[in-house]
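Scroll down for the structure; my scribbles are underneath it.
Only a single protein chain was left out; the remaining protein chains are all shown in position.
Coming up: chain A.
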Amino acid sequence: MPAGRPGPAAQSARRPPRPLSSLWSPLLLCVLGVPRGGSGTHTAVISPQDPTLLIGSSLQATCSIHGDTPGATAEGLYWTLNGRRLPSELSHLLNTSTLALALANLNGSRQQSGDNLVCHARDGSILAGSCLYVGLPPEKPFNISCWSRNMKDLTCRWTPGAHGDTFLHTNYSLKYKLRWYGQDNTCEDYHTVGPHSCHIPKDLALFTPYEIWVEATNRLGSARSDVLTLDVLDVVTTDPPPDVHVSRVGGLEDQLSVRWVSPPALKDFLFQAKYQIRYRVEDSVDWKVVDDVSNQTSCRLAGLKPGTVYFVQVRCNPFGIYGSKKAGIWSEWSHPTAASTPRSERPGPGGGVCEPRGGEPSSGPVRRELKQFLGWLKKHAYCSNLSFRLYDQWRAWMQKSHKTRNQDEGILPSGRRGTARGPAG
């Protein structure tokens, strides 16, 4: 900053958190512009160097030219910001060796390494540069959620606070400690399940609550989330059930049987597992979910379409582990397993209905009756193969329901045992 002139920029400008010289230790760099073994070359210094500013604030900067050649002057110098020449009306000569610049209402930095403000000589050569960091302080991170895989670790995720970008690199640090004692610990393994996440791999206590929070820090300040208190046992998830098998149920066209194994990692712990199944038709994106599968390792899906390929997945919730009152966290879905429902041989429309043998009328009532019989079969039988046993059951049902008909066994001759529907059962 120009000596004796703090100016408004100084109030919004802040020094970077630590000097770069520490990063380069034991390196020491030349200030840009020091000539290589040369003399008689103009050099310059921009002030302030690498300021940090709030979006919307102003900056007053100077480019002061040095030179061992008499007559070195700031006349003809100009500024660029990120490679674009700044209008001359934004700068003015403070004195013969200093060109001043006034920037107002600054936008957020274009790149994380800072905006490049450069002072040029008349011929365009670069005399000096300074990097501007323009942004916002971090907002409070929120929405921390954590889960433990098989009680062995803890992974947490959070949402950064800024509604938009802070335009500055913001560092997030997940901290945790045991609620009533112990020191603050810092998570070290970041970005495990996305950009704002951290994984604590080991040394976690059970049956005692942790306090967890996130601290966000950038060049303009810091913010801390609310504290989340949890017991690891209340946020347990597990692996998807292994060995999911889907198979047909005999010849049943509308059913499939699903079997799986409970997740082995938690098999030694007392818990009531809950399972969910979801399934979809092969070329559909709509899953149907079967919710009410508690503590079983098999389930039968019904009401399916015949001759159709289905994809099936299963997931597990280790509910009530070690007596926890809280629901656990659902595992990921298992890998999809596919199977198809059977489709029996069906005669097409207009064919396959048995005609009476010669001399017998193709009577309306017979056809109606058969149609009714087939309809009844669909509802009440698990088997599409006709049999006299089933037919007798149907006849008995018909009589019971007061639908009296004269069933002349001549109408349904024994020859019909060999109907298109297949052999008698």
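By our rule, contacts are C-beta pairs under 8 Å (C-beta built on N, C-alpha and C of every residue); 3 or more make two chains touch, one makes a residue touch a chain; residues count from 1.
Heads up, the rule we're going with is that contacts and distances are computed from a predicted model.
Going by its UniProt record, the hidden chain of the complex is named "Cardiotrophin-1" among "Actin-related protein 2/3 complex subunit", "Phosphatidate cytidylyltransferase", "Cardiotrophin-1" or "Mini-chromosome maintenance complex-binding protein".
Note that of A:K140, A:H169 or A:K326, the residue touching the chain absent from this view is A:H169.
Within the full complex, the residue among A:A61, A:C131 or A:V244 touching the omitted chain is A:C131.
Contact with the omitted chain, checked across A:S57, A:T73 or A:N116, is made by A:N116. In the full complex, chain A touches the omitted chain through residues 16, 19-21, 23-24, 26-37, 49-50, 80, 82-84, 110-118, 124-126, 128-131, 169.
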